[in-house]
Every structure is written in C-alpha cells, then in structure tokens.
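Removed: one protein chain of the complex. Kept in place: all other protein chains.
Just so it is clear, A and B label the chains in written order, and each chain counts residues from 1 on its own.
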Amino acid sequence: MASVTIRRLSKVFDGGVQALHELDLEVRDGELLVLLGPSGSGKTTVLRCVAGLEEPTTGDVVIGERVVTHAPPAERDVAMVFQTPALYPHLTVRDNIAFPLELRSVADAQIARRVLEAAQRLGLESVLDRLPAQLSEGQRQRAALGRAIVRGPQAFLLDEPLSRLDAPLRIELRGELLALHRALGATMIYVTHDQTEAMTMGQRIAVLHEGRLRQVGTPEDVYQRPADVHVARFIGTPGMNVLQGRGRGTGEEGRVIEAGSLIIPVELSTYEGELQLGIRPEFVGLCAVDKGVGNADVLVVEPLGSETLVHLNAGGQSLVARLPGFAEVRVGTRVGVKVDRRRLYLFDAAGAPLA
Amino acid sequence: MSSRLWAAGATAAATVAAVLVLVVVTTAQRRYERAFALRMAATTAAYVAAVTPPPPPPPSPRRVPRGRRRAAVPAPPPPPAPAPQSPAARSYDLPSLLTQAHALRTLPGWSSDVEVYFGTAPLVDATAPPLSPDDLPHLAAGGRWRDGAALVPLNDRAGQEVVGAVAVRPRPVPHGPLPGGLGFAFPAAIVAVGAAATIAFRQHSLRRGGYVGAALLLALAGYLDVWAAARQSTDRWLVDTRRLLTEAATRLPPPRARVAITDLAAMVRDGEIVVGEPAESAPRRVRIDGEQRAVVAVLIGPGRWIELRSVPAEAEAPKWLILLLPGALLGPLAIMALRWAERTPVRSRRETVMAWGFLAPAALHLLMFTVGPAIYAIYLASLANFRALVRDPLTWNSFVTSAAYALYVPISIALALAVALAVHRYRERGGWGRRLVSVAFLLPYVSSVVAIALLWQATYHAGSLGLGRPDWLSNSHTALLALMLVSIWAHVGGQMLVFLGGLDAIPQAYLDAALVDGAGAWRRFWRVTLPLLRPVTWFVFLTGVISALQMFTLVFVVTQGGPFPLHATDVVVHRIYRTAFGPQALGMASALALMLGIVLLIFRWPQLKLVRRQERHA
Partner (left out) sequence: MRRVLLGALGVVMVAPFLYMMSVSFMGEGELLRWPPALLPASPTTGNYAAAFQALSYTRVLLNTAILAGCVMVGQVLTSAAAGYAFARMRFPGRDRIWTSLLAMLAIPAIVLLIPRYLIIDALGWVDTYPGLISTELVSVWGIFLMRQTFVMLPRDVEDAARLDGAGEWTLFWRVALPLARPAVGAVAVLAFMDQWRNFLWPLVVTRTPRMEVAEVALAHFHTAYAANWPYQMAAAVLVTLPALVVCLLAQRYVMQGVRFTGARVRL
C-alpha cells in the first residue's frame, strides 16, 4: 500500500473544457478518502488522472514515492472499480478476476489460489464459472471488486461503485467495502456524489466543486465548518440555506443583514455591503407573523414523518426549515421566521467565509 | 529533448530530402545519358552494317585483306583476324570495316567515342580489352551498359546473327550551368537546407509555409535539370545521327549511285526520316500532327535535304516528378512530424505511433491498390480516348443497355417490399420452417454466380424447345429482359429479408399510436411504416442500382454481349472488359471505366450520405 499525492493537477480536455483547476490532495497510506461533489464536478477525471487513463495537462501524480504523471496505467499498480461493473463479457467470473494476474504472468497455480481467495472474501465462490451476463447487479459489482483486490494494488480507486444498486443492496455492500478496507489496510479513494454515503464512509472527505477542491476534512469538519458557500450548500440533506443579503449598520439592535424580507441581527463589526448568509434548515423555525426576523410565504410542505421540511419564500429568497414531527403548516399561508443567531454562517459575495 | 535537438533533426530531415532529390536528379541524368548512348550505338551499328561492303569473292582470302588494310589504315596493329569462315568474316569486308571504324573515331562534331568489335576484337583501339566470347550470344538479347559504354550487337548483313559489337562511350558534357554537371538542383538544395536550418533554429523568423516553398523550389529545380538532360539526350542523338547520315550518304557502297531515303531510314529505326527543306543544323522542336517532335535538317547531297525526326525524350520527363516531388516533400513532412512531436506529450505521441502501426497495413494497401490505381486510371484515360469513346456508338449502346438493365431494380424492390409487407405480421417466429425459407431466399447470395447463369441458360433453353423457336436469350428484343428476369429472381428474396428486418425494427408503439389517432391501415402504411422504412429502401435501391450498373458475369457467361449485331446485352463493364483485354486498348478501357465511375458516383454519393447518417446515429 502506498500514499497517493496529487500536486497542482489541472486537466483541460481536447474540446477546451477545463475539468480540474490546480488540485492539491494527499491521500495517506491506508486511508479511505471520500471524494465528494455534484455531478460534473470532475471526480471521475481526478480518478482517471490518478489511474493514468487521462494525462494531466499540468501537475503531478505521485504514488508512494514515485512520480507517475506520465506513466501508462499498467505501470502504476492501482486498481479501479468503475461506475459500471466493466467486466469482460466474454470471460467467466473466474477468468475476469484472473485476467490482471495473467497479464502479469503469475504462475497458474498461484492465480487459481488467489482468485479463490478473493472470491471467498466477496462471497463469489458459487458463481465463479458464470459469465457476467448471468449475474445479478450486486454480484457483478462484487466481481469487479474481486478483479481489483486480487492483485493487491498500491491503491484502490472506486468510482461510485454502488450508485447503480438499489438502496438495501447499497447499504449492504457499503458495509462490506468498509470491512474490506479495514481487512486489507488499503489506500482507497472513494468517489461519490451521495453525501450520506460520504459522511458514513469517509475518514476524510474531499469536496470538489466545478473542478476545484473546496475543502478536505473529517465529516464533522465539512458539516460544521464548511470552507465556502459551495461546500455549505452541498453538505447536508437538504443543504444549507444561503441567502443573498446586505449588511447594514443601523437599528438599535446593532448591525443587521437584510435578505429579502428578513432582517437578521448579527454580531459583525467590520462588514458592510453584499454578503451571503448561511443557515442550516434545522436552525430555522416558524412563528406567528411579525414575531420573528421577518415574514415568509409557505411554498411547499414535505412531511417526512420524523420531520417536516417547509419551503419558504421570504421576499424572493428561498429557504427551507426543518421542523420536528408533523408540523401544522398550510401551503399558501404567511408565517414568521425565526433563526438561531448563534448558528449563522457568513460568506462574502464570492463565497469565502467571513471571520 | 531540447529545442536545439529538434532543430538539428529538422535540418537533418531537410538534408536527407535534398540529398534524395540530388540522387534522383543524377540518376535521371545518367539514365538519359545511357539512353542516348544505347540509341547512338544502335544507330552506329546500323550505319556500320549499311556502309561496310561484303567481302569480295575469295581468290585468296588471306592476301586480299592484308593489302587493303595497308592501303586504308596507316597505323593500327593488325587485329586478331577471325577465322575466315567465321560469320563476321563472311558478312563484312574486314578492311572496310576497319576504315569505317576509324572514320567514326575522327568524325568531326561527334560527342562520343566509338569502338567497333569484329567478333570479340576491338578494331579502333586495339589495346583495349577484347570482349569475352560469351558476350556475343548475350548481346543478341539486346544492348547493355558496360564499363561506362553502351554495347550493342553488330549483326550480319542479313540481320540474323551477332557478328560483333559497337560500343559508344559518351563523352561527359556538362548538364547544367554549374561545375560538376549539376544545374539548378544543387544551389536549390543548398537553399532548401539553409531555409530549413534557419526556420528550425529561429522558429519565429519564418512562417511554416517557408520550408514547403523551398522544397517545392527544390523539386522544380531538380525537374528542370532532368528535363534538360532529357532534351540533351535527344539533341545529341539528332546531331550525331545527322553527322552519320551525311556521312552515310557519301559512303554507302556501290551499286547505289544516289542514296535513297529508305536506305537511310533503315539506319534510324527509332526515328523518322522525311524529305525536308534547308534549315539550320541545330535541333528544333516542332508540332507535327498535334504531337511534339524533335527535328533536325540534314544535307545528304547537293541540294538534297532531309529532316530527321524523333520523339523528344523530355516529353517523358514529367514521370520523374513522381520521385522528385515526394523526395523533396519528405523534408517538410518530416519537419512537420518533428514539430508535432515536439509539442505533443509523450503519451499522445506513443498513441499516434501505435495507431499508425494498426493502420499501416490497410493504409499501405489502399495507397498501393486503390489510391494509386485510381490516379493511374485517370492518367491512362487520356482526353483523346474520351473523344474517341464519345464518337463510338458502342459506348452509348453499352450505357443505354446498362441503364435499361438497371430498371429491374425498382421492380424487384417493389416486389420484395410487397411480399415483405404481406408476410410480415404472420411469420412464424423461429422454427425450422422459417429457417428453411430464409435459406431458400439466401441461396442466390451464396451460390456460384456462373452456376446461376448456367442454370438459367439451361432453363431458358429447355423452355424454348416447346415453342420450336430460338430461346429468349438468342432474340435481340428479349435477351436483356431475360437477364433482368434472372436478376429479379436472384435479388428479390434477400431484399425481402432485409425489408422484413426493417419492419421488425419499427417499434410497435408508433403503429399503436397511429391506431389510437384513428388512422386506417392504408394511412398507417403511408404515414408510419413507409417513412420509417425509407432509409432501408433507399439503401437497398442505391446499392441495387450500383451493382446493376456493374453487372458482368451474367453477360460474359450467357450472351457475350449479344445477340449481335445489335449488341443487345453489351453492358458497360462487359464493353470495358472487351476493350481492355481484346485489342489491349487499356487507355480506352480506362476512360470507359471512368465514365462509368462518374455515373456510379451519382448513386454512390447519396448512399454514402445515408451510411454516414446511420453512423452518426450509432
């Protein structure tokens, strides 16, 4: 196993699309790092650059001690599991798993032993002689994993391996993956756009947005201390409310931020002008009209059982409130809005956090 | 790699290209010089044969030659005289031969050295090494180049046997304005290499076009040199032959009192001699009957002028461009490749090299057997051939016949479509019954075409017996129809299967939607089925016409283009075949093929567009 380091990695595709901007990332030896980001943010591109399937435009990829930026995939000794199982349709599961070993001219007896070992680990013994077309979706993804682990690579690159599975199977396999990680002590980069998955799996999470790395930290870090407005918006279900506001120094209560129909008092001494104000839905509450920081119209009510999500329109700014249990709110009515002033996040107009 | 290394590579590439061009130029020059020498030697041999009298009837074969020799030739040591019975001695009078040979050496204005061998012995320069006895039989096959001289056989008077040889060693003459015989090519090569080096080492100073220009200049300069050498080879021959002819006019042995043009013409088989007018002695180029000729005026007697004509060698010179242009353009190409390599990451470079590795077999093959021949075909088919073809009624007949024959295509398609629509929904899926029917329909697609032709000929033949008349195939009015019938039979099954496939591919949902919209069966067919089937139908139609216009085997086997004299089934490809491999008029056949190709293009073009559209959908 080895660490994986990415230095100032940029990738511009032939069409001129810049998928990655100066990415710096270090994955420690034996760590499971989750790469999280919305669709199209460049996650797959990062993995492909690490794997050697794409050549970076600038920057370096280091695996262990070795700079492999321009080495072909075969020389990097990393394994990748794709969004699709990508099994060789014309080979049986056994031959699929054996393929990488065969290419490395491992002795036959050893191949057989290692394939069996991997199959046992993944519960594939009974289907070894089937073709991929004869497997279930979960089995196929397991077989793909088997092909990855059988050669004991320096690092695993997992590109949304579970996204095509249905929910229960996904949870089951997620557990297995974690167990596998622990058992192998493997360095893994796990790509997902599902932030629940990210929060439950990652020792550290790297958040990617529009080809830029926004934050790297523990799940708690990225949730509690988002590095910028994009991270804040993306993490959490639903994500943080972000209101476009304006700081103003008037009023007896000290400084306030006006955002739509809301006037929110803040303890902020230095800032005037355009800014963005973030608040998680669970810290937004409802009250009688004119009793809170402002009024808003109820657009949609989503009762989820344990909680209710209320979508509001406050003078052109939309925000979501998460209320416990079934809340008695009617669509179309006007309500007052409360916020927990200690849980506010302030970002400047460009999205960087204010002190 | 550093940019200096790339620059050095570019310069090296340009140098290689320049050297290549120079090598081609020198090769061409040498070839033309040799061609001249061989031609001159042949003319000289003919001259010697014509002017040397036969030996006198032998009172004493030993004495007579000796006396004559003393009289005619002052200096030379006695040649090893062949045995008097030898064919050489039987044919020519040796002393006269000696005289003639020496006269040649001293002929004023001649640009070559001549040696005449009597048997294997040199007559002029007796110290020169003799030929080996093996040489003469070898020479019988034709002239050859040896040790810087053209060696051609000297035949006996009857022209039957080789009795000696004539060697012509051309004296070097400068080919161009520069020392060393190199003309424009040499300075141009220096300029080209210099340009490449300048561009390579100071990349910003010149545009990329700069070196391509230099390379083209180099090719042009090389071509000029080759052209000049070609011209010179013809001119030298004309001038030297002119001297020979004048000489021959005075020397032709009695009984000829006055030389006849035909006697002289026999000496210059690869040229022409006509009665001419007084003119300058320098060779000229004139157009005769639309063809370029090199001519020179020759005075063969008091007031008697003839004109010596030859096909100018420079007319053939453009073929050297085939070597010169690629040679010169190799430089810019290599430089472009180097430039590309310099600014391309290692892996793309590797991928490109791999890709060309995969492509190479197909690419080379296509260049050699498709692109090259296509260009060659255009070259073969000269304008004159087109003109002749247009005037030939058989050409038009063949095109009309082919067009008429192709009319079977819409008929068979309509038939196939009708049957496909009729049976489509009711076909049993799978099962050996369907399989068997499919096989039946595919039979004409796999069985031997000649066999199909034969079996139909047999069928027509058998069918005609009852009528007691010649069968359809022997009747000018029905022969083509009979062939069309065969074609319909051969195609309809497969076309129907293709249409069935197309019908299967129409999603039922479309038809259902139309049904819901209240469309009747007829409207459903016109508005849904047919439009969706259109690409398939078009494709089948276009390929059908294209292959119909190229039909050959059927005609070749069954009717040979007949019944004659109407050429009732003489389709274009058959005409091409007859033209090409009958009287060997390959150029004419090529022109005809090109005409057909142009017609085919009308159908090929939409077909390719159809294919490309499909490709984009895929």
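Heads up, the rule we're going with is that a contact is a pair of C-beta atoms (placed from the backbone, for glycine too) under 8 Å apart; a residue touches a chain by one contact, two chains touch by 3 or more.
Just so it is clear, the structure is predicted and the values come from calculations on it, not from any experiment.
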Which of B:Trp145, B:Trp305, B:Phe441 or B:Phe525 touches the chain that is not shown? B:Phe441
Tell me which of B:Leu5, B:Val23 or B:Ala462 is the one touching the absent chain. B:Ala462
Interface with the unshown chain - residue positions in chain A: 14, 48, 51-53, 72-74, 76, 78-80, 82-84, 86-90, 99-100, 103-104, 144, 147, 151
Positions on chain B where the hidden chain makes contact: 340, 348, 351-352, 354-356, 358-359, 361-363, 365-366, 368-374, 376-377, 380, 419, 422-423, 426-428, 435-456, 458-459, 461-463, 465-466, 468, 486-487, 489-498, 501, 539-540, 542-544, 546-547, 550-554, 556-557, 573, 576-577, 580-581, 586, 589-590, 593-594, 596-597, 600-601, 604-605, 608, 611-612, 615, 618
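Rule of thumb we're sticking to: only the chains that are shown with their structure count from here on.
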Take the average of all CA coordinates in chain A, do the same for chain B, and state the distance between these two points in whole angstrom. 69
Considering the complex alone, what residue numbers of chain A touch chain B? 55, 70, 72
Chain A partner, complex, touching residues on chain B are 345-348
